[in-house]
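The structure follows.
Note that this is a trimmed complex: some chains were dropped, and none of the rest were shifted.
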Amino acid sequence: MSERLRTSLGPLTLANPFVNASGTYGYGVEYASFVDVARLGGVSVKGISLLPRPGNSPPRTCETSAGMLNSIGLANIGIDVFLAETLPQLRELGVTVIVNTFATSIEDFVELAARFDNETGIAALELNISCPNVHAGGMHFGVSGAAAAEVTGAVRAVTDLPLMVKLSPEAGDIGEVARGVESAGADMISMINTIRGMVIDVDRRRPMLGQKMGGMSGPAIKPLGVRMVYEVFQQVSIPIIGMGGIASLRDALEYLMAGATAVQVGTANYSEPGISLRLADELEAWCSERDLTVTDLVGCAQGD
Amino acid sequence: MKYLHTRITEVTYPARDHALLRFAAAAEDIPAVPGEFVMIRGDWGCHPVLPRAFSLVESGAHGAVLVKAIGPGTQLLESMKVDDELVVFGALGKGYRIDDSGLRPVLVAGGVGVAPLLFLARELAARGQRPLFLYGAGTEHDLPLADEIAEVAELIITTEDGSVGEQGLITAPLQRALQDGADSIVYTCGPNGMLKAVAGVSQSHNTPCQVALEAPMACGMGTCKGCAVPIPDGSFKYVCYDGPVFDAEVIYGAADE
């Protein structure tokens, strides 16, 4: 891949703009036998918490029109196993590692960040703030600018890693949340996380998922993600990593043109685990036909 | 594990609403043991978004899967034609662990559960065994591949409406078979209720039993954590990489009598 695809997100530079999204690519290592994972722009690993988590009661996934719901419940191996076993493998493979992490209290977020800060081989930290804040009545950190800024600021104080905060589309005013995390020291924003939905099994007359609700992802939510990236681009000056429903070059271009400096690919990995590399190659061809770089595209649909 | 962009090379319709799709494997074959599966998707645009899991009916230079049309994904697959594009990802999971200590193999299939068990029966035949094959369905139209089974196994059919074979559930001939005293091993695949019943009958005869489970899947390879099934100790197993084939005790617990 050429210089054309290189994209710079403040303290983080990626060889190409395609990162695989957290929760949809495991820890990346599982794919190494048949995908050249080092060539990916990056891999955002499955969200990591202080303790391992077994996840929610099944069923945990179901399909919706042009999308899916998941209620995995952030099942993960926990930070100890991740640092001891997985991170060394990722370093070995040469993967650009974005560590996605989550907690239900600010103290836990801080503890996680402080521990990751001591490690080598982490390109950036991505805070998933779409979790209920157990110390603040269960409202999730991602719905208000103040709560999001508080957790961002606390983490910023303990790490020099490039810091990415992942926004939820369920915020009443996503621009306000974006401004909040920027002012608290985030280096970049990733967006959007899933939006909660429900499917009812009309034969059983009960919600399809064990947890009743699940996060919606896939092509169905793409217009929402593109709109929000377009809006947030006008309100912050830190770079944005756009995601939600990307499954083709055209989808990725929409996000870049709306204002994203890089993108993440989630659900589409399930049908094609190598899709990000294919899209990177397609983007390379598209750009060189037009003699453009990725940087030229960022936000180019904003003009009128 | 391979990710293949391939094409359908043959389609047959072994029963109403069922299609047997054969596809070209890569230059090297897809190696697989019975019970392993593949994730399949056609060139469908944006809906459905996920690939679908299917047990391999055969592997090698060509792969083959049996598809029963029950929802959007399987309907699209069932209506595919020779030369249509297919994306096939596999082989995945852990298949049946074939006993080589001389136990008599008893295969118990319900519905499309026949797919991995036909593969297994052929594998056993290749090893010189002629397994007992118990095949249950609702009615005569739901017995795909019965003729193929009869070539390699001793076949007993039950239907709930009695239209073919014995009337009743497959557990009746299973009871009889395990009562006859021969040391057996049960391999089964089918609807959840049937699996549990088959495991129960096997356990009551102290007969080892391997069950192949189903669960909704996204990744098929252990990364999404979608295909969890709860096990008796309160933790989860993942169908796609701990299974789909499990020793029955792992899923249903050890005998409590």
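The chains carry the letters A and B, assigned in the order they are written, with residues numbered from 1 in each.
In this section, a contact is a pair of C-beta atoms (placed from the backbone, for glycine too) under 8 Å apart; a residue touches a chain by one contact, two chains touch by 3 or more.
What you see is a predicted model, and the numbers here were worked out from it, not measured in a lab.
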item: Whole-file subunit formula (labels as shown); value: A x2, B x2
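One rule holds for everything that comes next: only the chains that are shown with their structure count from here on.
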item: Centroid spacing, where centroids are CA-atom means, of chain A and chain B in whole angstrom; value: 36
item: In the complex, chain A residues that touch chain B; value: 23-27, 30-31, 33-34, 46, 54-55, 57-63, 65-68, 70, 72, 75, 218-220, 247, 267-274
item: In the complex, chain B residues that touch chain A; value: 1-3, 39, 41, 46-51, 72, 87, 89, 215-230, 235-236
